[in-house]
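In this view, the complex is presented without one of its protein chains, the others remaining in place.
By written order: A, B and C. Residues from 1 in each chain.
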Amino acid sequence: MSEPSESSVRADVSGWLESNWDPDLGLNEWRNKLVDSGWGMPEWPTDWFGRDFSASLVRAVEQEFAKQGAIGVARGGIRLLAAATLLEHGSTAHKEQFLRRILTGEDNWCQLFSEPGSGSDLAGATTRADLDGDQWVVNGQKLWTTSAHHANWGLLLARTDWDAPKHEGLSYFVIDMRQPGVDVQPLAQMNGHASFNQVFFDDAVVERGHLIGEIGKGWQVAMTTLAHERRRADGLRSGYSDVGADIERVGRIYDEEQVETATVMEPYTWYPQRAGRVDLALSRALDSGRIEDPTVRQELAKLLILSSSAEWTARRARAAQQMGKPQGPEGSLGKLAASHVARAAARVHTLISGADAMLAGSDGAEDGIVAEILLSVPAVSIAGGTDEIQRNIIAERVLQMPKETRFDKGPFRDVPKNVSTRLAGENE
Amino acid sequence: MSEPSESSVRADVSGWLESNWDPDLGLNEWRNKLVDSGWGMPEWPTDWFGRDFSASLVRAVEQEFAKQGAIGVARGGIRLLAAATLLEHGSTAHKEQFLRRILTGEDNWCQLFSEPGSGSDLAGATTRADLDGDQWVVNGQKLWTTSAHHANWGLLLARTDWDAPKHEGLSYFVIDMRQPGVDVQPLAQMNGHASFNQVFFDDAVVERGHLIGEIGKGWQVAMTTLAHERRRADGLRSGYSDVGADIERVGRIYDEEQVETATVMEPYTWYPQRAGRVDLALSRALDSGRIEDPTVRQELAKLLILSSSAEWTARRARAAQQMGKPQGPEGSLGKLAASHVARAAARVHTLISGADAMLAGSDGAEDGIVAEILLSVPAVSIAGGTDEIQRNIIAERVLQMPKETRFDKGPFRDVPKNVSTRLAGENE
Amino acid sequence: MVWPPMVSAQFHFTEEQDQFRDMVRRFLVDTSPTTEVRRLMQTDAGYDAAVWQRLARELGLTGLTIEEKHGGAGFGMVDVCIAMEEMGRALLCAPFLASSVLAAHAIALVASEEDAGRLLPSIAAGEVIATLAITEPDGRPGVDAIALPAERTGDGFVLDGRKHFVLDGCSADVLLVAARSPGSTGSDGLSLFEVAPDAAGVTRRALTTLDPTRKQASIEFDGVQARLLGRVDEAGPGLVRTLDIAAIALANEMVGGAARLLEDTLAYTKIRMQFGRSIASFQAIKHRCAEMLLQVELAKSAAYYAAEAMDAESDEATYLASLAKAGASEAYLHTAIEAIQLHGGIGFTFDQDTHLWFKRAKSSEVMFGDPAWHRERMMQALIVKERASSEAQMGQPA
Partner (left out) sequence: MVWPPMVSAQFHFTEEQDQFRDMVRRFLVDTSPTTEVRRLMQTDAGYDAAVWQRLARELGLTGLTIEEKHGGAGFGMVDVCIAMEEMGRALLCAPFLASSVLAAHAIALVASEEDAGRLLPSIAAGEVIATLAITEPDGRPGVDAIALPAERTGDGFVLDGRKHFVLDGCSADVLLVAARSPGSTGSDGLSLFEVAPDAAGVTRRALTTLDPTRKQASIEFDGVQARLLGRVDEAGPGLVRTLDIAAIALANEMVGGAARLLEDTLAYTKIRMQFGRSIASFQAIKHRCAEMLLQVELAKSAAYYAAEAMDAESDEATYLASLAKAGASEAYLHTAIEAIQLHGGIGFTFDQDTHLWFKRAKSSEVMFGDPAWHRERMMQALIVKERASSEAQMGQPA
């Protein structure tokens, strides 16, 4: 069956919106309509709330939504990674249970992969799931779990076989986060924020049917989740960001959406600061008069060269992607470039600040934002894959240099691993 | 037998010098006297031209020589490494044949360890020595051989067993450099100098008796040579450098010594430039007026901080050594620090030069010395053990971090190795 | 100013441009292997006349940006930069930068239509090699540093003084000389003159260059009669633009050289065995190569972007020219240093090719202004712009 034409799709969706879209609806009511209509997730299969559309048609649909200021399905957090994973590896029962409420925003999800003992080495997870009668009993600890305190469901990677090699002893589950055996604790960061949680499992249970994929094949399922995560990070959803910019966003549904967005975005409030705030560096140098110092000009110029070049490199990567050209090396470099930019920005902010760099809070420059920059910058080169991992990836995948020798091939039981760190909040 | 007192030694040696030292003697005649007297190499065993003196008595002897301006035994090149190796591993016949002419300066030596295919990995040598009747037949190629064109004897590390593990298949020989099968070719460097040679062996022969140590134990013998080389590099032979500075050095023997020194030092003429000439950076900035540029001042200051700190670190290491304190980490860092200094110096010289950095020879700044700095600096971080090897050594020996996994343990025949590079001058 | 400045850039090459690049690369692989580079760098002229003719006839490179009416191809800056990048990869020894970039643009931007019609066709055809003499013995970059006086004598001009660092100055057939009316400063009072190299009072001397693959000359003008090109005292803006174009072209040449060095170094580390394994398998080497790639790709992005900005006649062209030049200088030198280092001792020998690019990198680093000068220049451009924009905002009704 050939795809419909873009113009017919545009006509269909705008017609449907004209009949159905109403800013005074409740968010949940509207989204249920949307899910039923297939316009909310047109790239999804027709069996599951979608229309099996190609990317270009999806863009057309999104543009029509934007033109009318219509709100789409819920997208915040990791819900769409969960959905993509369930679509690929879940049973019909899983899809029936979870997909709709993912799109309506009624359910919130979190991703339970990372552990204190396995940072860069996700497959080294030691949280265990043991089958006991009709349920899996989970014990262990996860870390770096964004929004775990808002989630009612978690995507859990846990070890079910200790005698298999590392990657073959893991299984993948959906776990109910609102049960006594699950304890979510915020994790304070050195910059004073707490964007992540620790999650402790103490005889927590997963019902037998909530295994996703096969026992021992959890790593493959997790790879699906991670691939979608990477795609999201690389992807460019703009290109029509100015469409519908003149729509006045008034109505009950916008207010409800704003609350939802605020909750989802709360862990990320300090992210502009961790990126180094290059924008502020220039204006601070000008406003403070520090621009008169030739050393400040030299260092600022270095920063601007670096950050502009990084931005243009990202644009080159996107342009190539949009033209369907093969991915050049420029695509893999963004994360590493961001670390360099952030560190250089911190240096320049310090140089501009002088003694003021010793101050924070309301005493600090720019009402404490500069202090937050200085204390947040170290996160860029760690979070989401350390610089070391990025360099490995670039060397091995882009430059085709030899892979590191593996030291973790035998039964996982025998692989050297970290003694689990037991922090406050856990009862053994 | 207890050692004589320092004062009696001083009296003895100064008395002997008063009777024997004469600047109008020929260099060779004087050195033969010196060798027979035991005053030329007092740290050597009494059986072999020495007096078995401790380091402090040796220093006293040297000071008395310096006071009278008396010339010592030949020390240039690698002759003393050869002698130390022969003293430890050579037979009586070897010592009789070689030691005297080492000290008189009549024989010149070179060290044939490095190869094109085994740079940082000396034990990976593939030059072969095969026993054929009463002689060893040598084929292969050595590289980075200083003064090979002046040498009549060479210390040769060659492979005699290809089925043994890498370090166990090597043997150590003394080879006659003046034979048809040995071809010495100067090796041009990117800076225009030629401090080293390539040496090609094409059915060159070593007489059977010139094996040093046992067959297959060549690596252990080479370690002796290398240990003495390192000691010489670390050692501080000054502390009395001002003694005898006012002696007028006039006489036939001084002229002969000057010729000897010039020959030995010839490969090293560009070494001050490869070190970066920090001294010149400061004076050039002042003389050219570039010091008025705040950026030049900043960069120059960074260079001075680095180079002074490196110098003081070296002094700390020497002070600890002289006090008999355990070696601190500062001792291992000199080579690595020198690379940083040299690179920073090249940057500063470029900054001071501006467009003049494009010129060389008589058109170049400081009559071409600056161009020589810019083109010689890359040598510092490579020669005598690359920065990478230094960092490995510091990490593993000083910081006690785990050693690299070995990939070259089996029979050498099976170890992946470089195809020998065949350059001009070799006939297969 | 929007940050970072965004001209209407493509951020990619067109299919035609990709084909053009392929063509140039194939040609240079054939005609400029390092054996040829080594041969030519020993010669006085420093280039192969036959290859130059082929560049002109087969590829049309010599007149790449010269207008079609003057016999050129009428291409843009992006195309010049593609050519320069490929020439940087191949380390081509040829007067392209001097004649087809510097001189051709100076004429197009400064000279009268009549003079352009007289001079450009033979440059485009590769029959005449021209060069531009700007920098003087003090080595200071930029047009402000031009001090050589042009004295008006009756109906003509007389030049007295010395130009230094003149690219291909000894082999050029036409010398374009930037000179100053006595008493003027800055970019005012500058004029461009044409001088025949065999004119009375001209003495040319080859400079000994650190990079033997690019020839430079010192030229003395001793009461030399010179022919004015364009209007007297009004060459300043055209010369500034010419130097911006040259800086962008050079930046692209540099990223080409850097990319080639990285490729060659990667290839070497993969085959070079130490301790029973390829040195490319050592993590420290891998991580440094990853950083080299990052430096090279960042510098490429800036060099490409600046070329697009120049084609778009962007206000930011000066800013971006300096940004691209400073970025490429640091990236190229870093890559060259690392390339030698990762080749080990072999990399320091004359026989191994890395030093050829190292010397080009070192020399290009300071040509047309060193990185610190370009950083200062980009900041001055930015400050002027920022102050103008904040004044404009204050002047506007809220």
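Everything that follows uses one rule, which is that a contact is a pair of C-beta atoms (placed from the backbone, for glycine too) under 8 Å apart; a residue touches a chain by one contact, two chains touch by 3 or more.
Treat the numbers as computed from the prediction; the structure is a model and nothing was measured.
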Chains on display which the left-out chain touches in the complete complex: A, B, C
Residue in contact with the excluded chain [from A:Glu311, A:Glu330 or A:Asp387]: A:Asp387
Sole contact to the chain not displayed, among A:Gly26, A:Gly209 or A:Gly361: A:Gly361
Option touching the unshown chain, where B:Glu3, B:Asp130, B:Asp163 or B:Glu396 are the choices: B:Glu396
Contacts of chain A with the absent chain, listed as residue ranges: 114, 116-121, 124, 143-144, 166, 187-190, 192, 295, 343, 350-351, 353-364, 368, 371, 374-375, 378-379, 381-383, 386-388, 391, 404, 406-409, 415-418, 423
Contact footprint on chain C, counting only the chain that is left out: 282-284, 286-287
Absent chain, residues of chain B that touch it: 278-279, 282, 286, 291, 294, 297-298, 300-302, 304-313, 315-316, 318-320, 323, 325, 329-330, 333, 336-337, 340, 388, 390-392, 394-396, 398-402, 404-405
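The rule we apply is simple: only the chains that are shown with their structure count from here on.
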Central chain of the complex, centres being mean CA coordinates: C
Chain of greatest Cα-centre distance to chain A: B
Averaged-CA centre spacing for the pair chain C and chain A, given as whole angstrom: 44
Numbers and ranges of chain C residues touching at least 2 other chains: 277-278, 285, 372, 376
Residues within chain A bordering two or more other chains: 294, 298, 405
